[in-house]
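Take a look at the structure below.
Removed: one protein chain of the complex. Kept in place: all other protein chains.
Naming follows writing order (A, B and C), and every chain is counted from residue 1.
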Amino acid sequence: MTNHTDVSQTAPLIDVAPLSSALEKFAADRDWAQFHSPKNLVMALTGEVGELTEIFQWMTEAQSRAAGTNPDTAQAVKEELADVQLYLVRLASVLGVDLNEAVQHKLQKNAEKYPADKAKGSSKKYTEL
Amino acid sequence: MTNHTDVSQTAPLIDVAPLSSALEKFAADRDWAQFHSPKNLVMALTGEVGELTEIFQWMTEAQSRAAGTNPDTAQAVKEELADVQLYLVRLASVLGVDLNEAVQHKLQKNAEKYPADKAKGSSKKYTEL
Amino acid sequence: MTNHTDVSQTAPLIDVAPLSSALEKFAADRDWAQFHSPKNLVMALTGEVGELTEIFQWMTEAQSRAAGTNPDTAQAVKEELADVQLYLVRLASVLGVDLNEAVQHKLQKNAEKYPADKAKGSSKKYTEL
Partner (left out) sequence: MTNHTDVSQTAPLIDVAPLSSALEKFAADRDWAQFHSPKNLVMALTGEVGELTEIFQWMTEAQSRAAGTNPDTAQAVKEELADVQLYLVRLASVLGVDLNEAVQHKLQKNAEKYPADKAKGSSKKYTEL
């Protein structure tokens, strides 16, 4: 029997409220809400993940771990991570999704799916083949 | 002359510290840090954005705005948004990027790039053609 | 009882052999095969699909159908479609996958999965929720 933690009582894992408000104001000031359908925002998110991917595509894994040591690369990485975060929060906002609650539930679900003792050192669980 | 706000003094827009710690512990408990190179995590992020995209691909924009009204769709959307957020925070963590600082700088940059009075009601600035 | 067509006997649906050879020579001439692991090429493919997505992200569906009427947009679309095709063929090549055979089997599978009379006018089958 799984004893689900009451998520509503636990401390927040993430707080995006100020950013969500700032983005809502940013869009309202420019009359951009009309363009911010979830469909469009998902595409914008894809575009930014694509730009992030282009930074790492020819790197080895070892090089990717050291990406922060090159100032130009580090700056580019920061900007793309920010872009992904901005669109993700905006998307959750227009969809009315509470990101913290969503994250809490997902983390709990993952903990039940991958018990530490069984998943240890294996990436097998990832490959859904 | 642009008078840059001292970002370090402003209130945080986003706080992901508890989630970042939780994910670090989650990975350590399963000996998964070895798989979490930035290169791999960017790919995992791509996979999740792909799953999010599949929810919306055949919807009209109007349907996408009403996605929350169908309980099954709403649940799927929540899970995928959570997955994207989890990998994004984990990625920033292994890269040593402060997401709040990155977001603050990007938002400021966007405000300077798209002055409210000039960008009003136009999506032109987006198309980099 | 499903009577599978012998794919090996049917006329090809797609022929990418000359392009595959051209790309192999292109990479060999530049000593780039070392960078062309499937992992890296999948990421390059992601990057190009991201660029393609950026062209369409703020368009309505109707505007996307008319994308060819603007010469600049048409040119950008052509280049991104080409980039996706180039990386896809290169990826199939290094993985030793016969794209024509793969496409034939998939099309046959789809025909069995979505009988014309039952799938008529519905996009429901797409949403895997």
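As a working rule, a residue touches a chain if its C-beta (ideal position, glycine included) is under 8 Å from a C-beta of that chain, and two chains touch if they have at least 3 such contacts.
These numbers were taken from a predicted model, which means no experiment stands behind them.
For subunit B, the list of residues touching the undisplayed chain reads 35, 40, 43-44, 46-51, 53-54, 56-58. Mapped onto subunit A, the footprint of the missing chain covers residues 39, 42-43, 46, 54-55, 57-58, 60-61, 72-73, 76, 123, 126-129. Subunit C residues in contact with the hidden partner, per the touch definition given at the top, are 11-16, 18-19, 22-23, 26, 29-32, 34-35, 37-40, 42-43, 45-46, 49, 52-53, 56, 59-62, 64-65, 67-68, 77-79, 81-86, 88-89, 91-92, 94-97, 99, 101-103, 105-107, 110-111, 114, 116, 119-121, 123, 126.
Just so we're on the same page, only the chains that are shown with their structure count from here on.
Taking only C-alpha atoms, you rotate subunit A by 180 degrees to land it on subunit B; that is to the nearest 5. Ranking all chains by how far their C-alpha centres lie from the centre of subunit B, first place goes to C. Look at where the CA atoms of subunit B average out and do the same for subunit C: the two points lie 27 Å apart. Shown for subunit A are the residues in touch with two or more other chains, namely 35, 40, 43, 46, 49, 53, 56.
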